[in-house]
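Heads up, one of the protein chains got dropped from this complex, but the rest are sitting where they should.
Should a chain be cited, it is by its letter among A, B and C, assigned in written order, with residues numbered from 1 in that chain.
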Amino acid sequence: MPNIDLSIKLCNIRLNNPTILASGILGTTKALLKRVAENSAGAVTIKSISVEPREGHKNPTVITFEAGMLNAVGYSNPGVEAAAREFTDLQDVGVPVIASVIGTQKEDFVRVVEGISGLEFSAIEIPLSCPHTPGFGLLAGQGTPQATFEITSAVRRATSLPIFVKLSPNITEICNIAKAAEDAGANAITAVNSMGPGMIINIEAQKPILSFKVGGVTGDALRPIAVRCVYDLYKAIKIPIIGVGGISTGRHAIEMIMAGASVVGIGTGVYYRGVDVFRKVCEEMTQWMQENGFSNINSIVGGAHD
Amino acid sequence: MPNIDLSIKLCNIRLNNPTILASGILGTTKALLKRVAENSAGAVTIKSISVEPREGHKNPTVITFEAGMLNAVGYSNPGVEAAAREFTDLQDVGVPVIASVIGTQKEDFVRVVEGISGLEFSAIEIPLSCPHTPGFGLLAGQGTPQATFEITSAVRRATSLPIFVKLSPNITEICNIAKAAEDAGANAITAVNSMGPGMIINIEAQKPILSFKVGGVTGDALRPIAVRCVYDLYKAIKIPIIGVGGISTGRHAIEMIMAGASVVGIGTGVYYRGVDVFRKVCEEMTQWMQENGFSNINSIVGGAHD
Amino acid sequence: MIEQPMMVKICDIIEESSTVKTFFFESNMQFEPGQFVMVWIPLLDEKPFTISYIQNNIFGISVLKRGLFTNALHAKKIGGTIGIRGPYGRGFSLQTNSNLCVIGGGIGMASLSAVIDRLNLTLKVHQGNVTVIQGTRTSAEIIYQKRFKNMNLCTEDGSVGFKGTTVKLFGELLKKQRFKQVFACGPEMMLYKVVELCREYCIECEVSLDRYIKCGFGICGQCDCSGHRVCIDGPVFNMEELSRMEDFGKTIMTKTGERVIY
Partner (left out) sequence: MIEQPMMVKICDIIEESSTVKTFFFESNMQFEPGQFVMVWIPLLDEKPFTISYIQNNIFGISVLKRGLFTNALHAKKIGGTIGIRGPYGRGFSLQTNSNLCVIGGGIGMASLSAVIDRLNLTLKVHQGNVTVIQGTRTSAEIIYQKRFKNMNLCTEDGSVGFKGTTVKLFGELLKKQRFKQVFACGPEMMLYKVVELCREYCIECEVSLDRYIKCGFGICGQCDCSGHRVCIDGPVFNMEELSRMEDFGKTIMTKTGERVIY
């Protein structure tokens, strides 16, 4: 039995294992981040923070279906000032903490980055790809190569932390956008955000269930799309990829890593398998690597490419 | 108990019920179309036909996963001449038969339409939206408003049959493309084709499973996306919509119809529930309508809109 | 568990007090005392309510009229429909062979009423008895008067029963009676003091917490209380868990997700 090493370096951040809590799942408080870290996540991402507090969409904001989940939370968050109070002394969390920063224009991104600059975040993630929040992401035209370049450049000037740019699976030209981010100084690409949007209608009520009517699709339904995006990105860019979308087992994680991801993000998996999904995924990865004669996780990154 | 009427008129074609066999599923021979009709489909669509015979991609061409199906058949078909021999005396089928016509350029569409013009097809469907066949659909740039307008116009001049233009769920500007089709004289929109493409990797083989590596995602994973597309289209266009994507139960069909579809297409549902999925869906729709006090299927079309 | 809202018909409505109504509906869901459902009014909102009546296939939720959503619920008539998904959460762990005390403050009583039913049912068979304390501001707010005999009532204005808070009355009772376990629901400061008293008297205690609920199944993080998700890890927590929850009795979480010290 080879000795299994799951640890990995992502933009010079050392992770015990390649599982990361995706943004928007449980990342509202430091206490929850800590709990996720105690359940073996290699790193954690906070829920996205904007300049001003936001109540988000009305409920229902999250709903499940046979093949995954639909959500339109609408970026509810307490705003950068309150967030700066919440996320102090982040070394208590025990693993690297990634800040997720959103804005309706590039100046907002910068203001949030500056507002949290005194804290101990290990990296800044900027999602330019939410499919269901007016003023942000796709609904604000942030998912073009041009906008991506501009926002990333602005954030680049505002911080020396590693920058992860998070992309949408909807966009056919995902590789061009990733290249624009790379050119602007991004250190990694997070692929992908939720897909769609989609809609689920309650036929007795004759109404869409989500209050915002549509929401982003995540979970199992998203996985093949996310894997394809990562596979394409791996050929197109040089910076590492954080593969996100439908991962809830060790096999899923290995699939994503073979497609080209250096690490994986897990969101909906917390619903499928509980907060300890991170531990389960790591155990399953370890066992698979043992059975298949791999000792180092780095050696399988991009393994599915010719 | 109200007396339930599932019959519906689509572009002046009378259907006993609103379920249609989607293109590419079982539609290779007249005998199979007949079998599907005997299993209560309201209409059937043949597998897409090109000018020349095509072998399609190598196997594996179709694969299932937790949330649906991935396929890259690659438009295998015997070409228009052989198809014209296969699909004679279509009244034997017992329900309206829709021809699906593909081409790498608009002249090809016209040649196929002309090649089958003597036969008894009830309508011509033109999919401009396949995500996994080089030379066709999205990979040939057919999914733009401009190309859609041109191809549809050309087909319009070549036939007096109703034209259904089949769109991709990938495209953010689906409504613009539908309007282009409408302007060019399309009589209905088929929404949607398969999504993505996606990729599934076998981690022991360290290779994508499909020989073409990527394939279109269908089934449960696609349903919320397809429902949202149809919901948006219903507001944007006046011509009727054939709602396709992830339908395998009566509830799914009613959801799609409430989103705005006049009729529904079923593909992957044949895998989930067998060839008699059409009968099952009709029975389930009838029962639901009875329990919820509806007598006429037309009265619920678009019912989820404000 | 029902993951997407299921539309159910309101088959009966009881006016429990001037401000509380119970809405009954039929369903073949399975509920444990203390679990809640998400109630959906299409186009309006979706909010959490504890199941207050568990009777074969008929269930009830008791709703205090206080804002937009509960006003809309109160306007519903028999035959009207609401959407229900759930059940969610971890309910009370009932020990049915001891002397027990149930303490409800305000609408918190709704979360406890299914517990009392279950205890009354099983206490007939087993040893033990149950003491119920219900506290409100005034007599008009008292609920379940016909449903539960011999409740120990208290009102802040003294209009009925003991004049004072549930905590004060509980303190009085503690001087005379020994309880094995306490179940409580109500304003968090009340719960905090009940837990303090229980700790002092070495009594087991479980309380049902209240946080702003969005998803209901543990994904969005909106209902955090010191790393515990009220919707799925709770809403019921025991004393051991509460002792590790710094936020208990000290903070609330607003709708934006801000943790505010009160």
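We adopt the following convention: a residue touches a chain if its C-beta (ideal position, glycine included) is under 8 Å from a C-beta of that chain, and two chains touch if they have at least 3 such contacts.
Model, not experiment: these values are computed from the prediction.
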{"item": "Chains shown that the absent chain touches, full complex", "value": "B"}
{"item": "Options B:47, B:132, B:166 or B:280, residue touching the unrepresented chain", "value": "B:47"}
{"item": "Touch criterion as defined above, residue of B:8, B:51 or B:73 at the omitted chain", "value": "B:73"}
{"item": "Touch residues of chain B, complete complex, unshown partner", "value": "24-29, 31-32, 34-35, 47, 53-56, 58-65, 69, 73, 76-79, 82, 86, 200, 202, 204-205, 207, 209, 211, 267-268, 270-271, 274-275"}
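Everything below uses one rule, namely that only the chains that are shown with their structure count from here on.
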{"item": "Where chain B and chain C overlap in contact partners, by chain label", "value": "A"}
{"item": "Chain B and chain C, separation of their C-alpha mean positions in angstrom", "value": "51"}
{"item": "Approximate Å spacing (C-alpha centroids) for the pair chain A, chain C", "value": "36"}
{"item": "Inter-centroid spacing, chain B versus chain A (mean Cα positions, whole Å)", "value": "34"}
